[in-house]
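Structure record follows, encoded as C-alpha cells.
Omission of a single protein chain aside, the complex is shown with its protein chains in their original locations.
Let's look at chain A:
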Amino acid sequence: MLSYYDIDDILLGEEPISVVFQIGANGVGLLDPGSETNNVEKSAKVDLPFWLAHELYLRQAVSINVPSCYSLKTRKEIQADAACVDLRFRSPYFYELGCKLLPLVADKSIGPFLRYAFTSRYKEILCKSHSITGATPKFSSKLTKEESLLLEAARSSMVAFKKWRVGGSRLEKASILGRKRKPPMPTQPSGS
C-alpha cells in the first residue's frame, strides 16, 4: 500500500525513535544534544528519526529500543478499553510504525499487539462511521492516521449518498462559469 510518493510514508520517517549507539561516531555531535564534544560516544542513548535509525541499524551502528507507544503501560490501557486510548497522541502512525519496526526489534509481540489493538478499535469505528453526518465526533481526535482514514472513507461515502438522495441537478456548474469577469486593468503599460 505504501509507496515511494506516499506522503504518510514520508512523514512516518520523521517519528523519533530511541536508539543506542553500538559504535562511537565522530563529527555527528548534533545528533546528541547532551554531547559536549562533536562526537557521539559508544552506548550513548539518542533519539533519531526513524529513517535515520533504520539506515544506521542496517549498518549495525545502533540498536533500536521499542518506542514507548508499544510499552507495557500502553498495552494494559489497550487491554482495558481500547477505544478510549488516545493513540494519535502516542503516535499518529502507530500501526505503520509498528509494522516497520517489527523486523528491527527483538520484541516480536508487537505484531499480535497491533492486531489486537486494531481489531478492538475497529468495532468502535465501525459503529460510528456510517451514522455520523455533521461535524467530526469527539472520539476521532484519538484515532491514528490509518483509523481516521477508515472513518473518513465511510463517512464521506455516506455523505455523498445522502447528498445524491436529496437530489439536485446532476449537471454541476463549472466553477469558472459563475465567476465575474475581471475588470480590465486600469492602465497597463503594454509594450505594443
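Basically, a contact is a pair of C-beta atoms (placed from the backbone, for glycine too) under 8 Å apart; a residue touches a chain by one contact, two chains touch by 3 or more; residues count from 1.
We adopt the following convention: contacts and distances are computed from a predicted model.
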| item | value |
| --- | --- |
| Protein that the absent chain corresponds to, by UniProt name, given "AP complex subunit sigma", "DNA-directed RNA polymerase RpoA/D/Rpb3-type domain-containing protein", "DNA replication complex GINS protein PSF2" or "Translation initiation factor eIF2B subunit epsilon" | "DNA replication complex GINS protein PSF2" |
| Selected residue (touches chain absent from view) among A:Lys45, A:Lys73 or A:Lys163 | A:Lys163 |
| In chain A, positions touching the absent partner | 1, 75, 79, 95, 99, 102-103, 106-109, 111-116, 118-120, 122-123, 126-127, 129-130, 146, 149-150, 153-154, 156-158, 160-161, 163-165, 167, 170 |
